[in-house]
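Just below is one structure, and these are the notes that go with it.
All protein chains but one are shown at their positions in the complex.
As written, the chains take the letters A and B, and residue 1 is the first residue of each chain.
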Amino acid sequence: MAAGFRIDALAEAVGRRAAGRLVATVHGNASRVITAVAPLGTADGGDLSFLANRAYRAAAAATHAGALVLAPGQGSALFGDRADTPTLIECANPYAWFAFAAQLLAAADAPSPGLAPGAHVAADATVDGSSRVDAGAVIEAGATVGPRCWIGSGSVVGAGVRIGADSRLHPRAVVLAGCILGARVIVHSGAVIGADGFGFAPLDGRWIKIPQTGRVLIGDDVEIGANTTIDRGAMGDTVIEDGVKLDNLIQVGHNCRIGEHSVLAGCVGIAGSASIGKGCQIGGAAMIAGHLSIADQTLIGPGTLVSRTIGEAGHYTGFFPLMKHGDWERNAAALRHLQELRTRVRALEAQLKRGDAEGR
Amino acid sequence: MAAGFRIDALAEAVGRRAAGRLVATVHGNASRVITAVAPLGTADGGDLSFLANRAYRAAAAATHAGALVLAPGQGSALFGDRADTPTLIECANPYAWFAFAAQLLAAADAPSPGLAPGAHVAADATVDGSSRVDAGAVIEAGATVGPRCWIGSGSVVGAGVRIGADSRLHPRAVVLAGCILGARVIVHSGAVIGADGFGFAPLDGRWIKIPQTGRVLIGDDVEIGANTTIDRGAMGDTVIEDGVKLDNLIQVGHNCRIGEHSVLAGCVGIAGSASIGKGCQIGGAAMIAGHLSIADQTLIGPGTLVSRTIGEAGHYTGFFPLMKHGDWERNAAALRHLQELRTRVRALEAQLKRGDAEGR
Partner (left out) sequence: MAAGFRIDALAEAVGRRAAGRLVATVHGNASRVITAVAPLGTADGGDLSFLANRAYRAAAAATHAGALVLAPGQGSALFGDRADTPTLIECANPYAWFAFAAQLLAAADAPSPGLAPGAHVAADATVDGSSRVDAGAVIEAGATVGPRCWIGSGSVVGAGVRIGADSRLHPRAVVLAGCILGARVIVHSGAVIGADGFGFAPLDGRWIKIPQTGRVLIGDDVEIGANTTIDRGAMGDTVIEDGVKLDNLIQVGHNCRIGEHSVLAGCVGIAGSASIGKGCQIGGAAMIAGHLSIADQTLIGPGTLVSRTIGEAGHYTGFFPLMKHGDWERNAAALRHLQELRTRVRALEAQLKRGDAEGR
């Protein structure tokens, strides 16, 4: 566990890390030492907690946290004249302030550099002396690992891979030959970057493999979830731009591009050569067909299949609503004849129109 | 292969393992030796087979198995006066009896304890002397592995992890720092327990990582499928209660809770902070949205998206029914205008009602 931060020092460090994008003011005892984060209900005097959602106001009013970050002006209403009020940190975006503070508290736990016994590093691979490689990890020929990286137990860094500064491969992540990762990239356990794309030429009812000779290029500040797979390009490259966040068990096909700062929830699948814009948010288990594009800032609901290009930003959805099973059976049966039902309604409309005409 | 069991000894051992929950009676030669299980059609005299579904009665009547477990009173109808009848084990729940018997036959293959060459165990980790650690496995600092465990080739047990007695990590399973597993837990290959949850604070169109400081807590008798991922909690813990069975390629988000003895089929996704009750059955590829709860004993159909809390147990479903592609195109096109169709039907109803009124 970290030695922790005085609240005033923590506020200063958060300000630096946020590079001026967050302003905060501290009210109360700024010399308290904070060593960890905790939820409102279980926090004690050494903990930082946060209030970002009004639904948790009662829990905030009762918290025993040493420090609480919240929106400006909320403290007095919450605590009135309670004697043991937490030190209050007021910020217009308390959740982002909390995120930076939690990062600083966690960073104090960073490991010591060096190659663990049982790490396999090829003779001509380059690992910066400030980086750490754990047991069972393999760094193949010609790979380069930048400064302050952490290559976890049993990870594989393929031949010729380049990994930028301050990146982390969690245990058993795999980055295959020739792929390039930027700085501050996090790859979670079991993720596979650079497997072959799914490309075959049909011939007489068989499938002839197209060797996949492209790479995966990953920008800075990208996070890739556990057991997620990103295939290398068939000839060109698959590209994940800066700041993209991918959750677990996502499949990204060959030659896809995902625009900067897009976030994709778990179990999403993206077929080959799809292009997702910047700042998109894709719900869990959504599926994106191949060879299409999605406009910047688009929201896709969970469980939705995107089967055509989306040229206009907006919020798109398409999943069958949940029903009691018996209702589902009846409605699904009716859905099989929906077009026919539409035709019957048209016939009724025509009949009534005729009837009206005759009646007059 | 095991030396096997005499049928009478096997019956006694199953009775002990079932702890009184199963009563069985043996008819015929109880001294035969059984060494394996096999399907009805291929079993021979050293094999145990079972009949639990009436659809397989003909296959049972023709089996050459040495022993057959089936419901009470079925034997005479099946075999009449056949000379080479299998030894019959009658039990009200023949499938459960078979399961316990198969476990006993398989357990005879358990490996010898010890650390294989090429196993990496941190100096301050504790591995019980009755456990086995295979080549390429990594046990990190401060981890504890209980008695009679088997840590497969290339698995990773993270710093401070605790694993209870008789548990098994199959090759290349990963349990990350601080997570806790109960007794008799089985983790299949490629599963990742304790990767970071997907938590970010938005700031000016970017996503600021919230360090995930919680754990995954797993009860007793839990089974976790190949390449399944269970994320650690953001601050509190993700909890998998006793007896839960997860199939392959399932995603469990941070701070979820899955109630005891629930079973989830393959490819299910559960977003963060969802709470699934006890004794639930979730069909394959179902998706559960975040921050909701599902009542105990609920059944969810395959491919169903659960987008709201289910407060009442029952059977719920929601997937688009399979159609010939041309029918799908027509019905899907009509579905895009379903609400409009409903409005037109209302208009027809109103018009006819008016017409009736005028007609009288």
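Some notes on this structure:
Heads up, the rule we're going with is that a residue touches a chain if its C-beta (ideal position, glycine included) is under 8 Å from a C-beta of that chain, and two chains touch if they have at least 3 such contacts.
Here the structure is a predicted model, which means the values were calculated and not measured.
Per the touch definition above, the residue from B:G118, B:G142, B:G160 or B:G314 contacting the chain not shown is B:G118. When the missing chain is restored to the complex, the residue among B:G4, B:G66, B:P86 or B:G154 that touches it is B:G154.
Listed for chain B, the residues touching the missing chain in the whole complex are 18, 21-22, 36-39, 42, 93, 95-96, 98-100, 102-103, 105-106, 116-118, 134-136, 152-154, 170-172, 186, 188-190, 221, 223, 225-227, 243, 245, 247-249, 261, 263, 265-267, 279, 284-285, 302-303, 319-325, 328-329, 332-333, 335-339, 341-342, 345, 348-349, 352, 355.
Panel shows chain A; residues 120, 136-138, 140, 154, 156, 158, 172, 174, 176, 190, 192, 195-196, 198, 200-211, 213, 227, 229, 231, 235-236, 249, 251, 253, 267, 269, 271, 285, 287, 289, 299, 301, 304-308, 310, 314-321, 323, 327, 330-331, 333-335, 337-338, 341, 344-345, 348, 351-352, 355 of it touch the chain omitted from the view.
Everything below uses one rule, namely that only the chains that are shown with their structure count from here on.
Superposing the C-alpha atoms of chain A onto chain B requires a rotation of 120 degrees, rounded to the nearest 5.
Distance between chain centres (mean CA atoms), chain A to chain B: 27 Å.
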